[in-house]
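Each chain you see keeps its place in the complex, though not every chain is here.
When the chains are written out, they are named A and B in that same order, and each has its own residue count from 1.
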């Protein structure tokens, strides 16, 4: 068993890490750190809102036994050399400072944006761009670190990149237009979205989100050369919105392909990709990497987000586009806190261990 | 005062007609017809759900006095020659039969899709394509009618066409991608969307909606020749979804223009168009035809839908597109039951009266 620590364990993403690591066959979570305010408290008590007394535990399952009474440490009391791996669920500004200090000693898998855009840092989605993992060795050498920082993409990028990958490989992609309808849990939990702001409403703006998705998608779909990743020439344009849905990001996608791409063929490629996925045997991998619905009323976030415990990207409404000569449009659903975040990070750790990079 | 009848007055759209005609300076609603089930009841009582007893009155204002006790007629008891104008708020299949029977005698302004796609029928948005009204004369002659059928567009088309018009006139438009997040009231009220289907959820499909928007937008932006309208060559691709918002359709729009179109210039054109709008003086016209927000968190349906009592199209997030060499993207909000439906129909009636077509 590898010993792992979790930094930032009380927020929405941190809670999903706690779930994903419950009874994990390879990883044992032995220490958890969080903000100053929570340090010294039992995990269970740290989730309680100080003013209303409400316990902010988001998952449908109860808080796992193993973590309930674990005492939360201060970040500065985490000794990296005691761990084989550190997961972080931090705000970007904190990650900027904390992650390198750990990465000198031990691998860090991060859900924060802080290092995603650096030259020697890949943005990894297991099953999509595993070969980019080689950049982690370059990073180690570059920086003289024993460990490394391996960030996941933004939760809104994940489903998009996963569904574009098989299209790109078979048909080539020129242009992508995407509109997201993002869930509340993607905004974090302290405080996250205020009920009065979102009830019977849509917020048509999420700061920095669109730029992240546009850049990350190109990097994930890009090619690794000797020193860095050459971004894919695919062009991406996004509008990201917040909607009154608890979990699961829905995205409408319009794709111009380089070559003719009939919807039936695209479906075939997606399913073939899903079946032959490299990471299939990993403990956290879903039974289906992509599901494609023929039922035009799917995917729906409430109905589809829990499929394979949130690790499946669900596609529907796959049809010919009416503007592009070659192109399709579709709707996708990706669980922003599972495959799009904490559980995806654990899957990435499994991949890196299997590749002996951890 | 012109005498008007309203067919289909108890549904969501019908209720907005009742509001829009309350104390109207030109039109007097003197008879109202509805389904078999409602005929013979007082208007107020016909709104009550027979199983739960809930009064389904949607507007924030109370039911106007003038209509509360009006007895609902059967459709076959409406004598068209008694009226100067008939408004209809019918399902398409009913409209198919009922509207022509009235149009032989009297002008019919319709919110149904039944006749929108016929050659001698314009789809009119006051302020956008007023010159297409001339086709109504051709229709009269073609069909040997004293009246005519003048349909409004689908409520999802309205805001899109209104915002594209000034862009097209100044910069030309090649391609449009649109994703809608449509309000519950757009689905009608009998029964409309079931709460358990939409709570904490999105439905990514609205039957026939996308085709309607794609075809109607081209027709509205097209050119009238001697006999019919040549659709605009602009290409449109839509994905239409239903979201848990009561009123107000939000749409994300990506526009490729024929010529360079800086966001600041586009804003300028929209505001210029809004100011110089032909219909400004009509009783139901809004003070602002288009409002453009610089605040990136706008438009929001709950916050912006009631501006100018739902007759204003609200635009925000106007910015350069990142795929097109020439293009912009933006978010719009249009009130689906006001400008996009009943109140828009009353505005159209005013326009046609002013033009002496009614």
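Following the convention adopted for this analysis, a residue touches a chain if its C-beta (ideal position, glycine included) is under 8 Å from a C-beta of that chain, and two chains touch if they have at least 3 such contacts.
Please read these numbers as outputs of a predicted model, since none were measured by experiment.
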Subunit count for the whole complex, all chains sharing one sequence, 2 displayed: 4
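In the analysis below, only the chains that are shown with their structure count from here on.
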Per the contact definition, I'd like the list of chain B residues that touch chain A in the complex. 175-177, 179, 181, 199-205, 214, 235-237, 239, 241, 243-246, 250, 252, 254, 296-303, 316-317, 321-324, 329, 331
